[in-house]
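One protein chain is absent from this view; the other protein chains keep their places.
Moving on to chain A:
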Amino acid sequence: MTALLDVHVPSKRFGDRRVLDNFSLTLEAGEIVSLVGASGCGKSTLLRIVAGLDREHDGTVTLKGQPQHGVSRDIGVIFQEPRLLPWLTVAQNVGFDADAARARDPHVFTLLEEVGLSQVADALPKALSGGMAQRVAIARGLFNRPPLLLLDEPFSAVDAFTRIRLQELLLAIAREHDTTLLLVTHDVDEAAWLSDRVIVMGGGRVLDEVTITEQRPRSRRSPALTEARNRILEILEGAHVL
């Protein structure tokens, strides 16, 4: 069986600075994997390479056995900020890829129902709270039913309670849509609670990997998660990142 995603980047530089150094990553279908590490460790750059937004590298990105050269409908992207287009309604934002004509697509409404926003389908983004806007962005990311969803610190701009709710929503949706998630985060707790695997990065390389076997639904206070979190922090401390 081939992996869903295979990434190999021998080297990626910004000027004299090497941001990725012999980096490899393989994702199986249905996995939830987090990349954690300090700012500048190359995790967001890696996400941009997988998304096809950064093509200036000497590596390869293979999705379902097919080499990728640029952006793909099979890869959804959710950014740190919702990035909703303020002049479009919530429904039009979700169905953005189908152009305005298909914004009345029943699929849009199904997605909005899943993120609990069907009643604001015709509202403009300015009427939404930060958490609601990020839910619209999640629905938009799922519009093309991508097998792989990339998330770049998606919940770092919302308050702690909203973050927990959004994490639960994301998990439920990933399970329902059978979507594989690759998540970049600063938040070690978030990584431990959400992921099957946490890849700890430092200096553009994989420092180590922590597999989390705890069954779902997970309790945030479970000893296994605490242990995983401590292990992640240990790795970061060991590499003098913390």
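What we mean here is this: a residue touches a chain if its C-beta (ideal position, glycine included) is under 8 Å from a C-beta of that chain, and two chains touch if they have at least 3 such contacts; residues count from 1.
Simple rule for what comes next: contacts and distances are computed from a predicted model.
Visitor: For the chain not present in this complex, what protein name does its UniProt entry give, out of "Sugar ABC transporter ATP-binding protein", "Aliphatic sulfonates transport permease protein ssuC", "M48 family metallopeptidase" or "Glutamyl-tRNA(Gln) amidotransferase subunit A"?
Guide: From the listed options "Sugar ABC transporter ATP-binding protein", "Aliphatic sulfonates transport permease protein ssuC", "M48 family metallopeptidase" or "Glutamyl-tRNA(Gln) amidotransferase subunit A", the omitted chain resolves to "Aliphatic sulfonates transport permease protein ssuC".
Visitor: If I consider the whole complex, including the chain that's not displayed, which of A:D58, A:E113 or A:D178 touches that chain?
Guide: Looking across A:D58, A:E113 or A:D178, the contact with the absent chain belongs to A:E113.
Visitor: Of A:D21, A:E81 or A:E214, which residue touches the hidden chain?
Guide: A:E81
Visitor: For the full complex, which residue in A:A3, A:A123 or A:V206 touches the chain that was left out?
Guide: The single option touching the absent chain is A:A123.
Visitor: Which positions on chain A touch the chain that was left off?
Guide: Counting only chain A, the missing chain is touched by 51, 53, 70-71, 73, 77, 79, 81, 83, 85-88, 96-97, 99, 113-117, 119-120, 123-129, 131-132, 135, 162, 165, 168-169, 172-173, 176, 217.
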